[in-house]
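After this line comes subunit A, so read on.
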Amino acid sequence: MEYVRSIEHKDVVHRCFRCGYCKFPSDYLDFNCPSYKVFGWDTYSPAGRLWLIRAWLSGEIETSDRFAEILYSCSACGSCEENCPFPRFSNSLLKVFEEVKTELVNHGRIPPTVRDYFKAISTSGNPYKLPREDRAKWAEGTGLERYSGQEFLLYAGCVASFDEVGQRMAGSVGKLLSAAGISVGILAEAEPCDGSEVKALGEAELFRQLAQENIEDFKRRGIKRIIAMDPHAYDAFKNHYPELGGSFQVFHYTEILARLVKEGRIRPRRLDARVTYHDPCYLGRHNKIYEAPRRTLRAIEGLELVEMRRHRENSFCCGGGGGNFFTDILGKGEQRPGNIRIREAFATGASILAVACPICAKMLKDASKDEEGLGKLEILDVAETVARAL
Partner candidate 1 sequence: MGHRDEAGSLISAQEDPMLALRHDPDTCKECPSPRCLLDCQYMDMKEEDAREEILRLTRGEDSRVLEECMTCYGCEEYCPYGNHPFFLICEMREKKGMYVAPRPITNQWINMTQMQGKALVGTVKDVALSSCLLPSLGTMASGEIFAGLSSSIVFGAEFMCPAVHTHFAKMSVVKERLPIVLGNFQKLGVRELICLHDECYGTFTSLARAYGMEVPFEPVYYMDFLLRRLEELQEKLRPLEVEVVYQRPCSNRWIPQKHAVVKRLFDILGARLLERTYQDENSLCCGGILRLIGGYRLSDDVQRRNIEDMARTGAEYCVFDCPACQETLGPKVAKAGLKPIHMIDLCKMALGEIPKGEV
Partner candidate 2 sequence: MGDILDSLREIVGERWVSNRPEELWYYSRDPGVLEPHRPDYVVAPQTPEQIQRIVQLAARERVPVVPMGNAMALTGLVIPLRGGVVVDMKRMNRILEVNERARYAVVEGGTSQGVLKAHLQEHYPHLRHSLPDAPAGTTIAANVALHGQGRLTQQYGFNSEMVCGLEVVLPTGEICRVGSPSLGPHWFSRGPALPDLSGLFLGWLGTTGIITKVGLRLYPNKRFREVEIFVTDIPELVPEVIYRLTHLEMLEDITVWFQPKPLMFKDNYHVTIYFTGDSEEEIEFKRKMVWDALQEFMDSKDGGFMGVDPLKPRMLEMPQRSVAEFADVPRGGGFEYSGPITLVEHFPIYAQKLVELAGKYDLLYAGTARVISGGHAMMFAISFAFNRADRAMMERVKSAMDEATEFALQMGSIPWKPNFMEQRMILQKIDPVTRELIQRVRKLLDPNGIMNPGNWEVD
């Protein structure tokens, strides 16, 4: 062992009982932990990770590629924290995993795709290594203006800015908000990376740097209220920026949409469709926002909202979190979480699967192509669904 291994939450690690509740949703229907579901070894379950971390901290096992893979296969979906029966430490599980990843980062023992991700963020400010100038392409035709002191900043995030599916979603959100007449602006090419996935992947130092830069920039521009499209960005701004000096009032776009619909500033008319809604992990379990998107959908006449068997706190992760959208470690498994989730959506008989996160949108869209034989299912975000009804 090269050095003394230690993490902040090390006192929690030995308390895991390996009971396995972390693998399941509350009704035990099927395994709800994406890495356990796709890899099948107990070592890839949250309990397995915790026990291995205990062994690793004490030097009983060495750092290895597999150990790193086990750590990085976690999509940070939070289902384990939700179902762990030990209330005194159940909300520290993801923190422990993140802290261990930071140790791996600090000692360079990370999978190559993770390393590539950090490099891209550092050099290009986005994981796609695409030019910053292209960042605002999604906003063309939305009517959105650059931020110059408006009430809200609308923040898109890297995926919504550069990924095709994400861009479509961002465009429809932007159009709706702009048309509703709220005072909102975007940073366009100047929009930075929020750093949420950097943090989830363990690059604590890079995250701190990014966040502090962003906080200073936002403050300088006088930004006080942020509408985030991506729940990961929402989570970062709301829960992790404050301790670094950035207190902003943060909303997810579905919260704003719900309010606008309630106030009659957006009036969806009719959409005859059976729709099911996928709770994104970072909006639902992590931040307890379950109702706002549903309220919006229910306000549309003719729309029949049905729930997948696993919904709200039991939602099954699309597999994109924990940096997996970019590192694709979960893709090495036997089944992809996205495919499992799409099949669940098909089982409801819905023709539209509504999402509220650009990562979910892309993961599920890709998966739906694999499962085309099961029928017709459109992946639309909540804003796109509302737009259909206008």
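Points worth noting:
Note that a contact is a pair of C-beta atoms (placed from the backbone, for glycine too) under 8 Å apart; a residue touches a chain by one contact, two chains touch by 3 or more; residues count from 1.
If you want to know what made the cut, all candidates are chains of the complex that A comes from, given by their letters.
These figures come from a predicted structure and were not determined experimentally.
Put simply, of 1 or 2, the chain that touches subunit A in this complex is 2. Per the touch definition, subunit A reaches candidate 2 in the complex via residues 14-21, 23-24, 27-30, 40-43, 48, 51-52, 55, 60-62, 64, 66-67, 70, 85-86, 88-89, 309, 334.
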